[in-house]
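Omission of a single protein chain aside, the complex is shown with its protein chains in their original locations.
We just call them A and B in the order they show up, numbering each chain from 1.
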Amino acid sequence: MKKGLKINKTATKDYITYLVVIAAFIIITFMNRGGMLNKRMQGLLVPVCCYIVMAISLNLTVGIMGELSLGHAGFMSLGAFTGVVVSQSLITAIPNDVIRLVISLAAGAVVAAVGGFLIGLPVLRLRGDYLAIVTLAFGEIIMDVINCLIVGHDSEGLHVIFNFRGDKTVADLNLAEGGSAIIKGAQGAVGTKTIATFTAGFIIIMITLFVVLNFVRSRSGRAVLAIRDNRIAAESVGVDVMKHKMIAFVISTTLAGMAGALYGLNFNMISADKFNFNTSILVLVFVVLGGLGNILGSIIAATVLYILPEVLRGLQDYRMLIYAVVLIVVMITTNNPKVRGLFLKIIPKRNKTEGGEAQ
Amino acid sequence: MKKTLKFIALILCFALIASFAACAGGSNDESAKSSDTDASATDDASATDDASQNAPAAEGAFKIGLIGPLTGGAAIYGNAAKNGAQIAVNEINAKGGIQFDYKAEDDEHDPEKSVNAYNTLVDWGMQVLVGPITTKPAVAVSAEAFADRIFCLTPSASSTDVINDKDNMFQVCFTDPNQGTASADYIAANFAGKSVAVIYKNDDAYSQGIRDTFVKEAEAKGITVAYEGTFTEATSTDFSVQVTAAQSSGAEIVFLPMYYEPASVILKQANDIGYKPIFFGVDGMDGILTMEGFDASLAEGVMLLTPFSADDPNAADFVKAYQDAYGEIPNQFAADGYDAVYTIYQALQESGCTADMTPAEICEKLIAVMTSISVDGLTGKGMTWDASGAVSKDPMAVVIKDGAYVTP
Partner (left out) sequence: MEFLSYLISGLSLGSVYAIIALGYTMVYGIAKMLNFAHGDVIMVGGYISYIAVSYMGLPGWVSVIAAMVVCTVLGVLIEGLAYKPLRAATSLAVLITAIGVSYFLQNSALLIWGANFKTYPSVISGTLNLFDNRLSIPYVSMLTVVVCIVIMVGLTLFTSKTKMGKAMRACSEDKGAAQLMGINVNRTISVTFAIGSALAAIAGVLLCSSFPILKPTTGSMPGIKAFTAAVFGGIGSIPGAFLGGLLLGVIESFAKAYISTQLANTVVFAVLIIVLLVRPAGLLGKYVPEKV
């Protein structure tokens, strides 16, 4: 009910979100051109874009669909490794970095979409914390499986070994002269040519925003919102719960795959254990702190929280401790009605709009 | 009433954070400008080991940075190397002559964070990098440093991926293949005809790397590998299955290419089920005897190839300095960090670099001298480097007897 009345307001909010992102991009690009960004900030640009996309896409699952996912990093991982394999094997065929980047991002997205669909089939039948633990389980399974993969590329194409017993090495790929290993099992994907750029990061954020914001306004998006708010009522008026949830989930994983591909192509080396439970949790923290269902909130939270530990570097050993304290304090201040009331009294103009409540 | 109390608590919390941040910001700026103010005012929070506490950083101090895991699961390695390097820096600065301005950054054993740490150090004006300490972050950073032309000497990242195709990367430790081959050769020469079980960590580049070359060399030398068991970070609590399987495979030697932390659990669990093969470790095993609370009798008879021993009389001064400063017995990572700083010191001296050169100039000069210098360090006498960046030094095979290393 509340949602319906606010449509105009929310449309304005969408435009504000786009504007904020575009403005931020322009400002940062100019600052970068003008040499106002130091190397540390430059290095953070692409990862921040990746985490923003991760946060928005997870927000689709957690905030808009209302299901807790603890394995989102798994899809990022699928995208990252696909992106790296595609980009590295096309390096001679398509020397143009931009085209190769686009193809790699698309490939990462597609693989993550397929993964999302296959995993969604069992996962979306479950509810609440059971769904959460199963996504966690899939996240860990993806990590284990990629740890067993050995992939190489030579003139004859791709060679893949699934190192099930742990007794295979890169030598078992039997690569022809001039071929090279792309993923070396647990040692990760090494020697990736880094082609990710901040502009690419900006573009995928825009794509993500476009997809997610339009999805929420679409027929399917409204169905998903209805399911979140009252599944039984939605079912009783003929909404196909499984179908609409699946659409939302696959969109979410696709975007995560795209973010992953960009992430993978931004580092010379990535390994599967990066995309573990902790990374999933990290992204979840962005989403919850940014506000469930609040896309702009996710963007801001991802940026601030990702940069925070870097800015706190001066604190040395204390920095992660402070990070933890900040996390707890922020959660309590934003969620405790009494404390929030106090803040609202002090800053009466601030009008908080909470996205929605997940049960 | 309650409300007010809570509110006050909250404000205090924020004030605390703000003060921390302010304090840290302050110390940051100062060290960046390498001003000569005493660090005491700013550094109460950040422990006693800040670089600036010794001689005030002189005009001509080289800025050397270190990257390693100072927090998180691998913190032990990063902290040890950081402390070892700190001791070397203090000694060198006390000597006069070349001065070092030293700063360590945390990477949480994560390649992504490591690149961030690297960028932070570059902004600070780092001229030479010691590190990164662990393999995966080292691979990621090495590519960046190669592009930026900053000279890197990693104390302990042992994979060949770290140095491959990068002329600015050098290692203080053995490469993984080197260790795997040396271990297999040693076993073939001294325990001919005995079968071997291998337990390794398959989500760890170091462990996997040694295992791969070990198995290859073992095959070539005719050693039977009777059992291979793996574990990952997620399953690194319990090894009883792997140990039991190794026992029933009849292996008389168990090769453990891993760090000493999981190895200590394996030793205990093997002892629990009465399995007493010869355990054979690599350099990561060093440190097992210094683990607090470790029952040294479990390690009786363990053999390992290691470049460093805290009992070595040559290391006595270092061990004492380390214990005085940090209250612990240094492990091999600390010694590697210490050697790395001294190697850079020697290379800087021989190349005639001065602190006002750009990192890229220093990098080219150091690359030129690295292949010709010979360094006597804690982890090896007469260490030399080839152009690939790999070190050449003799691994020392030792056996643990009565809680101490002895040469067999």
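What we mean here is this: contacts are C-beta pairs under 8 Å (C-beta built on N, C-alpha and C of every residue); 3 or more make two chains touch, one makes a residue touch a chain.
These numbers come from a predicted model, not from an experiment.
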Shown chains that the omitted chain touches within the full complex: A, B
Residue in contact with the excluded chain [from B:185, B:233, B:311 or B:361]: B:233
Full-complex contact with the absent chain, from A:34, A:238 or A:337: A:337
From A:17, A:57, A:147 or A:303, residue that would touch the chain that is not displayed: A:147
Full-complex contact with the absent chain, from B:241, B:316, B:368 or B:404: B:241
Touch residues of subunit A, complete complex, unshown partner: 62, 68, 122, 125-127, 129-130, 132-134, 136-138, 140-141, 144-145, 147-148, 163-166, 231-232, 236, 277, 281, 284-285, 288-289, 292, 317-318, 320-321, 323-325, 327-328, 331-332, 334-339, 357-359
Interface with the unshown chain - residue positions in subunit B: 6, 70-73, 75-76, 78-79, 202, 229-238, 240-242, 244-245, 248, 261-262, 264-265, 268, 272-274, 291-295, 328
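Just so we're on the same page, only the chains that are shown with their structure count from here on.
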Whole-Å separation of chain centres (CA-atom averages), subunit A against subunit B: 33
Subunit A partner contacts - residues on subunit B that touch it in the complex: 2-3, 6-7, 10, 13-14, 17, 20-21, 24-25, 27-28, 45-47, 70-71, 105-106, 110-112, 115-120, 122-123, 136, 139-140, 142-144, 159, 161, 164-165, 200-205, 208-209, 212, 215-216, 228, 230, 232-234
Contacting residues of subunit A [partner subunit B, same complex]: 38-40, 42-44, 47, 140, 144, 147, 165-167, 169-171, 185-188, 190-191, 194, 267-274, 310, 312-320, 322, 325-326, 329, 333, 338-339, 342
